[in-house]
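And then subunit A:
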Amino acid sequence: MVISPVHYIAVPLLAAFVIPLFAKLNREFVRIIPGIVLLYLSYVSIVLMNQVSSTGTISEVLAGWAPPFGINLVFSAFSGFLASLMTFMGLVIWIYSYRFKKIDDEPALKFYVLFLMLITGAIGIVLTGDIFNLFVFLEIVGISAYSLTSFYRNRDGAEAGFKYLLLGAFASTLILLGIILLYSSIGTLNMADIAQKSHLIPTSLKVSIFILFVVGFGIEAEMFPLNGWAPDAYSQAPGPVGAAFSGIAVKAGMYVIIRLIYTLFDIEGSFQFLIVMGLITTIIAEVSAMKQTNLKRMLAYSSIGQMGIVMVAFGIGTREAIIAGLFLMLNHAIIKGLLFLSSSYLVYNDDNKLISSLSGLGKRLPLVSFLFALGAFAIVGLPPFSGFWSRLYLLLAAADKELIYLIAIILIIAVIEIVYYFRVINKLYFKDIKVKSDDVQKPSINAVISMSILGILIIAIGIYPDLVTSYLGNAADALLDKAGYIENVLVDINN
Partner candidate 1 sequence: MKNIIVIALLLVVGFYLVDSFNYIKFGDNRLGAPSDEKTVGAYYLNNTVEKTGVANVITAIIVNYRGFDTLGEVTVLFLATTGLGSILYRRRKEGEHEERVTKESSYLLQTGSKILFPFVILLGIYVFIHGHLTPGGGFQGGAIVATGFLLMLIAYKNFKLGHNQLTWVESLAGITFVSIGMWGLITGGTFLENSFIPKGTLNSLFSGGIIPIIYIAVGFKVAAELTGVLDILLSIKPSKIKK
Partner candidate 2 sequence: MIIYVVIFSILAVLLVASALFAIIQKDLLYAVIATGVISLILSVMFFILQAPDVALTEAAIGIALTTIVFVITIRNTTRNEDEKEINSK
């Protein structure tokens, strides 16, 4: 069997259907199978990424019907990069959650199935070449996310889940409306075909469709003012899930926005729109993060802020800016992942997740605190950690377009980030110890391994950014090459 992009979807689905059966044999399978799947997918990622860099974009036809009649998957350097990133994050988070104490035995089955499907759905969104299929994957992500958000019973998870669901349902309504209008005006659902034919739609209608899509997917991408769900969901979800949201689910929403603007619709002003929305999102989120007393919530707002900066990067639209944006996404995934993962141990026993409860934990949980501090240093963009390079790229791209105000705002935001992250670090290390040593939860060995992987990656990329920049360059080229995308997908039809 040749390795192809559909493995990203089919194998996890098969696993998800198999897990309930194997669970009857031995409950340990529930935890192991997702890991095996993710490992396999990592292998698939490596193979396919190599293939892409040598032969170019892979467009896989499904069910034997060439696009636009069938559904297809597109594994380009761009979408492939995101899919690989998601797989990697999924694997790391799986390692972390393997013995996460709070996921006790009985609902573990549900947790792992939902978690696996969250990743699969996000990868599906990134890979699919069909707008309605994308919607279906969005719903897969959505339903697993709602359920995972309200996974814990002892907290306000249900409240957060309901808010998420409410906005998510809004999103699907708007997206479906967009699909209706789109299909009825050009009679196709394939994204390459849409890109090819979108100039046939009357401009006013096209803009309306675009707005419906942007608002719909903007909810997933945490665009202000559509992101009311995010802080609640992040703070109430189990620790690994928070990391998965910021590292995987949000990336998918962002991907769609990028696709809409770069490939599907050719609308004047959409780039500026993205910059402005990104800036507003960032400013509001970072300002809100400043005054948080809840650690997870603070991280959530910070995460929204980062996504805003990603939007800004893609709004600038030059090749350098896209590289910066992708780099930001990568960094956001690994760094925010590390922060979420380590913070769940820091506030393990505090139901309110208060920052003040961290007092002196640096002594009690030295490794976890160290990793958290490392993540904090990296996310505010201090060299020599990976966060610095992405920010530098972004600033250079902005300077290239002479967007001086943008540079200033991004840097002011960076100062705000310094304030609230260093407040936490101060609490961790330089305050009197309040907790007894019995009251802290020592991280399990696999949690340590997964967090260390992320930590090492942060330092490695920080010291030697060339590790990833070549991939990012290819990805940026792939995204900008709209004609190539259409040609690759519709190769049978157009010739």
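Behind the choice of candidates: all candidates are chains of the complex that A comes from, given by their letters.
Of note:
By definition in this document, contacts are C-beta pairs under 8 Å (C-beta built on N, C-alpha and C of every residue); 3 or more make two chains touch, one makes a residue touch a chain; residues count from 1.
The model shown is predicted, which means the values in this text are computed figures rather than measured ones.
Evaluated over the candidates 1 or 2, subunit A touches in this complex the candidate numbered 1.
Touching candidate 1 in their complex are the following residues of subunit A: 1-2, 4, 6, 9-10, 13-14, 16-18, 20-21, 24, 60-65, 68-71, 106-107, 110-111, 113-114, 117, 124, 128, 130, 132-133, 136-137, 139-140, 143-144, 146-148, 150-151, 153, 158, 161, 177, 181, 184-185, 187-190, 202, 204-205, 208-209, 493.
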